[in-house]
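All protein chains but one are shown in place.
Read from first to last, the chains carry the letters A, B and C; within each, the first residue is number 1.
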Amino acid sequence: MTSSISVAILGASGYTGAELLRLLAQHPHAQVKALTGDSQAGKKIGEVFPHLATAYDLPLVKHEEVDYTAIDLVFCCLPHGTTQAIIAALPKSARVVDLSADFRLFDLDDYAKWYGHAHQAPSLQQEAVYGLTELVRSAVSKARLVANPGCYPTSILLPLLPLLKAKLIQTQHIAVASMSGVSGAGRKAAQGSLYTEVAEGLRAYGVGGHRHVAEIEQELANAAGESVTISFTPHLVPMNRGINSTMHVTGDADALRAHLVKTYQDEPFVYVCPKGIIPSTQEVRGTNQCRISVVADRRPGQAIIVSVIDNLVKGASGQAVQNMNAMFGLPETIGLPVVAMFP
Amino acid sequence: MTSSISVAILGASGYTGAELLRLLAQHPHAQVKALTGDSQAGKKIGEVFPHLATAYDLPLVKHEEVDYTAIDLVFCCLPHGTTQAIIAALPKSARVVDLSADFRLFDLDDYAKWYGHAHQAPSLQQEAVYGLTELVRSAVSKARLVANPGCYPTSILLPLLPLLKAKLIQTQHIAVASMSGVSGAGRKAAQGSLYTEVAEGLRAYGVGGHRHVAEIEQELANAAGESVTISFTPHLVPMNRGINSTMHVTGDADALRAHLVKTYQDEPFVYVCPKGIIPSTQEVRGTNQCRISVVADRRPGQAIIVSVIDNLVKGASGQAVQNMNAMFGLPETIGLPVVAMFP
Amino acid sequence: MTSSISVAILGASGYTGAELLRLLAQHPHAQVKALTGDSQAGKKIGEVFPHLATAYDLPLVKHEEVDYTAIDLVFCCLPHGTTQAIIAALPKSARVVDLSADFRLFDLDDYAKWYGHAHQAPSLQQEAVYGLTELVRSAVSKARLVANPGCYPTSILLPLLPLLKAKLIQTQHIAVASMSGVSGAGRKAAQGSLYTEVAEGLRAYGVGGHRHVAEIEQELANAAGESVTISFTPHLVPMNRGINSTMHVTGDADALRAHLVKTYQDEPFVYVCPKGIIPSTQEVRGTNQCRISVVADRRPGQAIIVSVIDNLVKGASGQAVQNMNAMFGLPETIGLPVVAMFP
Partner (left out) sequence: MTSSISVAILGASGYTGAELLRLLAQHPHAQVKALTGDSQAGKKIGEVFPHLATAYDLPLVKHEEVDYTAIDLVFCCLPHGTTQAIIAALPKSARVVDLSADFRLFDLDDYAKWYGHAHQAPSLQQEAVYGLTELVRSAVSKARLVANPGCYPTSILLPLLPLLKAKLIQTQHIAVASMSGVSGAGRKAAQGSLYTEVAEGLRAYGVGGHRHVAEIEQELANAAGESVTISFTPHLVPMNRGINSTMHVTGDADALRAHLVKTYQDEPFVYVCPKGIIPSTQEVRGTNQCRISVVADRRPGQAIIVSVIDNLVKGASGQAVQNMNAMFGLPETIGLPVVAMFP
């Protein structure tokens, strides 16, 4: 066990960076040493995020100003596509949890297809671990580079991977409707994320081809031992945080539920709700939990699985801290709030 | 054409009643003569709904105080289950648009199964017309009793009925995830509808068995010529108004889209969006429109249909006014706003 | 009376432009002929605002592409500071309602002080009418150029101007706390207007010096016959529309209320609530109403006045249409919704 982990956060001026700082402020074994944010370098983090003003006196600095040899762990919160070269250039002594999508696709052709350019650190990709902690914690504990899963994928893979592995659901008939809060779009000023454009309404987007599908299908295929194509439709909902995934699958609801209960019975962050109880995203807001329900569909032989997470916690920064804990031999729950903020 | 329709609204103290009053205030050929609301009888409508104080000086009265012989049309906004006896006792001279679910199920056994008691006006049921105006306007024009469709059903049936009739989609593989605003739950003080319970979160409910399924499957079966069982999962979303239905169907997206364009090309209230455009509920807020998109699924041979309505307008009071217009030989668009309130 | 007014909207890609289009779509005597929006010129208005796609088939064009000789009325919705030169160059045959702040300050030094540059059309300024319709309708009816009042000013001036004129309140002790919805910030992509930055919270801003103060104090001084300095603190509230102004004044509440009732008794858009009733912004959402209450303060000799408007309607586009109606000899209420959209 490490007594204190020295941490750097790259791209700390976004919401996942800020959420890491919220969580790490309560973590007894981590010390935030450096924050980067190129466009706002020179500002105190409390000027960029006023809510952090009383907890942190750190400035944002430029990437090249950081002495990474003194850093044990780098959380990388940079935009997709900008991360590969930066991580490749870090000293090997720094372990990395990357919250971008840059190291999540192991088929380099797949990466090129979805992201429109060749992967820039292919050898590093081979070494990365796709860090859905509960299902790969042994690999995570030894990894130098963890690719932290995406928010939608986390909500979908936690229930589906064990069921596919156990061959309890079919691979051909998986249709998912997911709904996400707005923080998933980040802090960039964009017309589509304005309060006035989002509040009091709802829209589907990326219908037929959201990028997260690549990562979801990769992991589903690994679990199933065969290629899997799913239907996935995300929706933007007027709330800050939260993802709900409603999954239509073939399979016996009772058997699916029993298998998930067994799989996750000792997991502190995955909770299979009592029969008849459907979770809301409010129940997990601010926590690292995933809550799951399984209900029999009206169509015989079909089941509906509902899962909820906080996209910024279990879907991003919380799972990143959980991965850090696993990497450094700490109990995974350290520093992670156990009770949702409700209401 | 009738120069002025005398209207009574039963149950005017709920949201659908108030919405009727909003729409009728701009209707040149309707005159609201009586409002009932038993528990609040004696109050002016502006005391119950302050936003109506400047437009209407009418009191709420008890049902038995209304002289229905002077009424041409009764809008019935009473709770499910309380409506049948009341409508059966109205004079035959009064035509009725019933916004409750009481006359929507033509199989009386089905009604008893879903609502837990025998139907109380079975002969009246036979005479009722299920009033999805666009698809049955000739029957509506002659009806004495129109059962106004439910909000979820309207959003689902407008796209699916023509496609089933044309045998362009299969009956066995229809899975619908719908999301609704909170006004669908009415104005009753209920813990689950409090701001604090609903805001900033999302939940599925009625998973595996929402009552609206009965009405949806009845109409789908009529169109298909065979019984249909669907998967239907509603979700409660933090917004006042709006329903989005995301439908997974088997079928060729281009063929489905083409057929819907053809079906609805002359309809003022149904709009098939240009290819590639997905509608948001904000686009129809306050209007009587239904907007529809069709997109090819990643799974070959599957399509995703998205539809949006305002649950209080096209999903309730707006369609009721549209039906009134059809019943009295008026252009269906009279009194119905054409542009959404956005933002 | 003009049978049809040909209208152009400059800057139609913002919220006040879109709101004008919503209102004019129901106006029987106005025809929208041209829409400008330089950065999005070439697009259909329905591509920029999907909710308008079914009501208008018009494109956005560049300013210089419009033939203004065929235009009776120009609504100018351009950003503050860009408007003076453009309006000065319009043919004199086109009357103008300007929704920017460019022509609201009659003291050119005052303008320069608050806006940081010299006024660019000083002679035009002299000819402008500050168009708070209820109080200057005769001047509005003859004006070529109406400076449409700001949203905060409208909510404050409608109650305070008659009271100052009647010397019923003192000039030295006016303190106003106002709260506004987010649409007041416009449609520009700005971090501070993101859903995630605004939802579920509240902040004061511009404390001690919001620009609207200049316009408010100018009009208060005109009414009082002496200079007036007020305290004005706006707050940003998580809602799309609505302004509430809570005003602390010295004066006798009953006398104030009686005078406002008398002043506005025949006005269709100003409603003094019954004693004891405090209005909410929801009651006026989507309408051109201002609702006002007066309550005795706990401090003897002091009163609290509360007023609410929809910032996009009575605070902008609705008052602009009301001014157009007055300018063209139409009843002021034409085309303006009478019932709020609630909920």
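Methods note: a contact is a pair of C-beta atoms (placed from the backbone, for glycine too) under 8 Å apart; a residue touches a chain by one contact, two chains touch by 3 or more.
From a predicted model like this one, the values you see are computed outputs, not experimental measurements.
Touch with the chain omitted from the figure is made, among A:30, A:284 or A:306, by A:284. The residue from C:52, C:86, C:237 or C:260 that touches the chain not shown here is C:237.
For chain B, the residues in touch with the chain missing from this view are 15, 182-183, 185, 187-191, 193-200, 238-240. Mapped onto chain A, the interface with the missing chain covers residues 15, 18, 21-22, 25-26, 49-55, 182-183, 199-200, 240-241, 271, 277, 279-280, 282-286, 289, 337-343.
Touching residues on chain C toward the chain that is not drawn are 172-173, 175, 177, 179, 181, 196-197, 199-205, 207-209, 213, 229-233, 235, 237-242, 244, 246, 248, 278-282, 285, 293, 295-300, 302, 304, 306, 308, 343.
What we mean here is this: only the chains that are shown with their structure count from here on.
In terms of the distance between Cα centroids, chain A is separated most widely from C.
Chain nearest the geometric middle of the protein is B, using mean C-alpha positions. With centres set at the average Cα position, the gap from chain A to chain B is 39 Å. One inter-chain figure worth recording: chain B and chain C are separated by 36 Å, centre to centre, where each centre is the mean of the chain's CA atoms. Centre-to-centre separation of chain A and chain C, using mean CA positions: 45 Å.
Each of residues 15, 182-183, 199-200, 240 in chain C touches at least two other chains.
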